[in-house]
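What follows is a set of notes on a single structure, which appears directly below.
In this view, the complex is presented without one of its protein chains, the others remaining in place.
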Amino acid sequence: MLIVMKSDATREQVEGVKGRIREIGFTANEIPGPTRVAIGITGNEGPIDPGLFTQLPGIAEAIPISRPWKLVSREVKPDDTVVRLGANAQIGGGHFGIIAGPCAVEGREQLNLAAHAVKRAGAHFLRGGAFKPRTSPYSFQGLKEDGLKLLAEAREATGLPVVTEVMDTRDVPLVARYADVLQVGARNMQNFSLLEAVGEQGKPVMLKRGLSATIQEFMMAAEYILKQGNYQVILCERGIRTFETMTRNTMDLGSIPLIKRLTHLPIIIDPSHGTGDRQSVPPLARAAVALGADGLMVEVHPDPSKALSDGPQSLTPDAFQELMGSLRAIAAVVGKTI
Amino acid sequence: MLIVMKSDATREQVEGVKGRIREIGFTANEIPGPTRVAIGITGNEGPIDPGLFTQLPGIAEAIPISRPWKLVSREVKPDDTVVRLGANAQIGGGHFGIIAGPCAVEGREQLNLAAHAVKRAGAHFLRGGAFKPRTSPYSFQGLKEDGLKLLAEAREATGLPVVTEVMDTRDVPLVARYADVLQVGARNMQNFSLLEAVGEQGKPVMLKRGLSATIQEFMMAAEYILKQGNYQVILCERGIRTFETMTRNTMDLGSIPLIKRLTHLPIIIDPSHGTGDRQSVPPLARAAVALGADGLMVEVHPDPSKALSDGPQSLTPDAFQELMGSLRAIAAVVGKTI
Amino acid sequence: MLIVMKSDATREQVEGVKGRIREIGFTANEIPGPTRVAIGITGNEGPIDPGLFTQLPGIAEAIPISRPWKLVSREVKPDDTVVRLGANAQIGGGHFGIIAGPCAVEGREQLNLAAHAVKRAGAHFLRGGAFKPRTSPYSFQGLKEDGLKLLAEAREATGLPVVTEVMDTRDVPLVARYADVLQVGARNMQNFSLLEAVGEQGKPVMLKRGLSATIQEFMMAAEYILKQGNYQVILCERGIRTFETMTRNTMDLGSIPLIKRLTHLPIIIDPSHGTGDRQSVPPLARAAVALGADGLMVEVHPDPSKALSDGPQSLTPDAFQELMGSLRAIAAVVGKTI
Partner (left out) sequence: MLIVMKSDATREQVEGVKGRIREIGFTANEIPGPTRVAIGITGNEGPIDPGLFTQLPGIAEAIPISRPWKLVSREVKPDDTVVRLGANAQIGGGHFGIIAGPCAVEGREQLNLAAHAVKRAGAHFLRGGAFKPRTSPYSFQGLKEDGLKLLAEAREATGLPVVTEVMDTRDVPLVARYADVLQVGARNMQNFSLLEAVGEQGKPVMLKRGLSATIQEFMMAAEYILKQGNYQVILCERGIRTFETMTRNTMDLGSIPLIKRLTHLPIIIDPSHGTGDRQSVPPLARAAVALGADGLMVEVHPDPSKALSDGPQSLTPDAFQELMGSLRAIAAVVGKTI
């Protein structure tokens, strides 16, 4: 923490701040300057709340220096975290993992067709929503437990581990009974009770970045899960909200190289939700591999024109198969395996 | 819903879209144009999902015409909704209601000092957080049930109804036992399970706008609550996230006149969280009355420099008392009572 | 400037940074910390470019401490700057100044009707666009020099000083011949050549905040004008671009109290362009006075339904007259004169 005093701060005010720092048990290092004094605080073990200082008289600003996160940091754990489920499903550590399937579980036949199609094309995980967060209370809300059962059947049939969303702390035990990876959606990224509840389960968690979450808040949300002792967390970038309206969201691909330096957790990209546009999914998926992301989540539906939700962004099985070919070729260029 | 065809759409594609519209049971109205055809859909009772059409061949865009909300709309209920709790606490319908108190309940003495101070200055409701949503898992998370008990004591002592946040569906019954108004925080504005759970309680709900929520999403979140049969909802604007970083959030005051036209629900403003800056709170509070908002939520702490959270944005009891005077004078100009 | 070293920076790297600081002629103040070292730089007279340091090995971050502006700062000039034109037109220093008139000058009759109407209602300045920046090259671009002549006639007839926009450095001498206040529009806020060119004229300048300009960039743009020796600058907040689309722009009223503390320059509000909606203009205008702004720019058209541009946001003369009454009443509450 660095305290910057106002240019007209009095000597008493400077001493007042230094006194306060010592009271809390830290050390105050005065840095005299041409127009104003600054005071560096040392002796703290973690981040300090700027609010402890900003209201003292004479202070212009309190600038945090340390990052507020700890367990997610690469400074604490330099090696990549790898999430592995069985022999074939792996995300992180040089392996580019692919999660594919329909947006929502709509019925046995739809799910089975999708699951076999993505398996055939080489996906490593099956996705499908049983509990669907919808902006409107009048939209289809998912098949709930029936959907979870169908997902378990599809896993049985294909061998693919299942990724599905949980939205309510009360449903965590139920969803954890069926799912292999618990997904926390973008709207719930700062539902701290839910983060703690999924953290307490022993299963991997996929955490989607909130629409208006900063990278720092994204790291802190993951920190809530790791703090429960669960280090099996996959981050997922799915677009942020900006002023642009011709694309559904703005995919923040430029943050991926930075996030890879900040944290040991793997990060994947979801171009289906990010763009909402089937034609944009393959180019963005190729960009994800080229960028150094650790994987991809992509929606595939046996007949997108009949999908109950998000049809316009779903790939057909054929388009997905074709995409997989180019992903493998680019992965080879950047030294990853798929 | 208006379907706009591509400029090179074939006659077959136009007929295909019209056929699909009829299949769903609606009427297709073709509008020929100089460069392209559009098709208006009529016969529907509510909004139609654009996704039903956007993937048909030849379609350029599907533009929704009706608003997706219903129960919150002023078209459905033209008169102002008024939230009343006892003789003195009222928000909406020409009454500017004031909710004041500390950010967090920190202990019996702090809360009592604050409660009596805001009561003396003329506030109508007491606020105080017992469950605190914090970005960092390492920050103070609130006194939880002990905090709720202290709030109930303070209500007993001052007669002020109590507004407090609930964050977890599992805690709704507990919080509803103590609180008069259940607050849903900005980060949970699209926690749909929580919206349904608070809607099922018989008590008024204060719904804060999410940091990146559009006005439309804000309306739809309120719709989730009203759909449970609970019409006692107070909206609260508390700033949105933008590119500007010198202010904590950007107070979206310009949306208030629009929201007043869209919905019958009362809307109040929270300049304490919106600005995070004690010196900006009084001018923004005065602007809120001048604008035609229905009330204000403002943080008051007996000794802000010792607050465990959000001290820099809390007013002292004296500053709050002084503010109340100018609010009353402006209210008189715009024809409101406080 | 504060340099924060990486947690694994070596002693050599720390010494390297300190050496570099000394090379440039400044003093390096090492601040040892529990997990990392920071180095405060002193001895500089103004802000230092962080780029001088960020690429040295071992550096995590370079954090600027001083504000980059100088002439616009209240630390340099504590008293309010007041822009006065004749006996009646004044903005700043406790006087709330009102600029009103049509968006664009469309013809002699339209402008005269508008000018007399706003004069009668009590406006202090006449606005009107002769050069119009338009998103589309196919939209009406203004009457150009003919419009300037009509503005000069209207000034003659009403005694109101004239505010009008200049968009091109080549037109600055021409516009300055006719206008009393040169307006730099939002899209040109960082057209640095234009800022210098208007700064070199002896006339007051009204500088509109860019749609995506930070407060810091807004201050720096004003600094470009003051640096030419021209201190007669009026700032104008007219809404920023955010994710919200139901309002045209997001009026950043919450920044006004902060800007009043940062700079001695007066700041006014333009709710007509900010909201694009006639019904929202009066409430926001009232909020502007309540907030402590120094004035208002508002569009008034004799017959808004026939306006060539921005009709939907223009007030009728009657609505403007009525608005003036409530503005005066609120000004009295906050201790301003109109």
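Going by the order they are written in, the chains are A, B and C; count residues from 1 in each one.
Heads up, the rule we're going with is that contacts are C-beta pairs under 8 Å (C-beta built on N, C-alpha and C of every residue); 3 or more make two chains touch, one makes a residue touch a chain.
This structure is a prediction, so every number in the text was calculated from the model and none was measured.
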Given C:V83, C:V162, C:M220 or C:L235, the one touching the chain that is not displayed: C:M220
Selected residue (touches chain absent from view) among A:N112, A:Q228 or A:S280: A:S280
Which of C:T42, C:Q110, C:S309 or C:S326 contacts the chain that the document leaves out: C:S309
Contact set of subunit A toward the excluded chain (per top definition): 212, 214-216, 239-240, 242-247, 249-258, 261, 271, 274-275, 277, 279-280, 283-284, 286-292, 326, 329-330, 333-334
Positions on subunit C where the hidden chain makes contact: 46-47, 49, 51, 54-56, 68, 133-139, 167-171, 187-188, 190-193, 210-212, 217, 220, 223-224, 227, 241, 278, 304-305, 307, 309-312
Residues belonging to subunit B that touch the chain removed from view: 2, 4, 7-8, 29, 31-36, 38, 40, 42-45, 61, 63, 65-66, 75, 212, 241-243, 245
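Just so we're on the same page, only the chains that are shown with their structure count from here on.
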Centroid-based (C-alpha) most distant chain relative to subunit C: A
CA centroid of subunit B to CA centroid of subunit C, Å: 31
Intercentroid distance (Cα basis), subunit B paired with subunit A, Å: 26
Between subunit C and subunit A, distance of the C-alpha-averaged centres to the nearest whole Å: 38
Shared interface positions of subunit B, touching two or more other chains: 212
